[in-house]
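Single-structure report; data block below.
Note that this complex is displayed minus one protein chain, with the remaining chains in position.
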Amino acid sequence: MTFTDYLEILRDIVVSTGKGMAITWRTFVKVTTKGAITIQYPEMRDQIPLGSRGLLFNDVEDCISCKQCAAACPVDCIHIEADKKDATVAPDFTKGGVRKTLDLKRFEIDISLCCYCGLCSAACPTDCLYHTKEYEYSVYERDKHIMDYLHYQR
Amino acid sequence: MTFEEIHQKLVAKFPQAVQGIEETAPEKSLKIHPEHIVAVIRFMKEEMQFETLGDLCGLDYPALPASCVAYHMQSYAHKKVVRLKCYLPREGASIESLTSLFKAANWLEREAFDMFGIRFNGHPELRRILCPEDWVGHPLRKDYQTPDYYNGMPVPLYFDNQDESTAGNAKT
Partner (left out) sequence: MSTTHEMVEGHLSQSLENLRTDELLLNMGPQHPSTHGVLRVVVVTDGEIVKAAKPEIGYLHRCFEKHSENVDYMGVAPYVDRLDYLASMNNAMGWAIAVEGMVGIEVPRRAEFIRVITAELQRIASHLMSFGTYGLDMGAFTAFMFGFRDREMILDIFEMMSGARLLYNYMWVGGVSRDITPEAIAKTKSFLDYFEPKIDEYNDLLSFNKIFIERTKDVGVIDVETCHSYGLTGVMLRGCGVKWDLRKEVPYSIYKEVEFDVPVGSGEMGTLGDCWDRHIVRMREMKESVRIVRQLIDNIPAGPHRGKVGKVVKVPAGESFSRTECPRGELAFYIVSDGSAKPFRVRCKSPCFLNISTLDELTRGVMVADLIATIGSLDIVLGEVDR
């Protein structure tokens, strides 16, 4: 490499880097005059779009214990136990008018295993199991991530 | 070049090697005798424009019983993939390595060895690739039992739910 080649490379470096720096500065000016793009998280929150898949919630009043969600779940995090309903008790119906033939004894989801794929809520025939928009539910103990929807309080 | 033409061409060249066509819809596969696999693939590479080894993987059939190596030969000229299958005995399976023909075979054969325990003769360094070096057993075999402990650490079995509350989909 001769000295002129070296100078040419040096010139190219200065020119092309200057071009890049111009883009950076243009963006910098645009951002500073328009206001920040980021938001201050705990005080301000971004709008979550409709249909976002967050924490699962089951409305046990409407659940008919069909176990279709447990069958669809690819990681087996839904645990359901149900008994035959006592025949002497008056029949029970969901909001949609489906008769509940089983008595739900246990409905638990281990949220720490859940992969938020949405297959369970899609399989639910009465639409009682659905994803909420909730996304902040960190806890100190791992057991607290087992959601018991029959005794749900939060 | 259709599948039948490829089959006929191979039969004409290697009458003993081709053991027949396996009707596996939607695509057919060619059954090749394990002893001749390197010769067949060399012929396909050099004479029939199947330039690339698309994939090489093991299979385990406990019902037959047999281990199997499936080769997918890929051709850019014919825009085609042809599957060759070699059936091996299930215990102590070994087959000639393809590393002399394709460099891709090096890692793919290591993976097949790791997962199924199929030995590839003539492979430069046949050792585990995805599992740790000291792992016991070959995980993708159907009779594989997950160990309780690995180096003193308990192996978590999240999905081994003995209760019937889940549908028991993922039992690994």
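Every chain is named by a letter (A and B) in the order it is written, and numbering of its residues begins at 1.
Please note the rule applied: a contact is a pair of C-beta atoms (placed from the backbone, for glycine too) under 8 Å apart; a residue touches a chain by one contact, two chains touch by 3 or more.
Computed from a predicted model, the values in this text were never measured in an experiment.
Taking the complete complex into account, B:H72 is the one of B:H7, B:K31, B:H72 or B:R119 that touches the chain left out. Interface note: of A:L7, A:V29 or A:A122, the residue touching the hidden chain in the full complex is A:A122. Checked against the full complex, the one of B:V11, B:V38 or B:L59 touching the unshown chain is B:L59.
Touching residues on chain B toward the chain that is not drawn are 24-27, 29, 51-55, 57, 59-60, 70, 72, 74, 76, 79, 81, 83, 102-104, 106-108, 115, 128-132, 139-140, 159, 169-172. Contacts to the hidden chain, counted on chain A, fall at residues 9, 12-13, 15-17, 19-20, 23-24, 27, 37, 49-53, 68, 72-74, 115-119, 122-123, 131.
In this text, only the chains that are shown with their structure count from here on.
One simple way to say how far apart two chains are is to compare their mean CA positions; for chain A and chain B this gives 38 Å.
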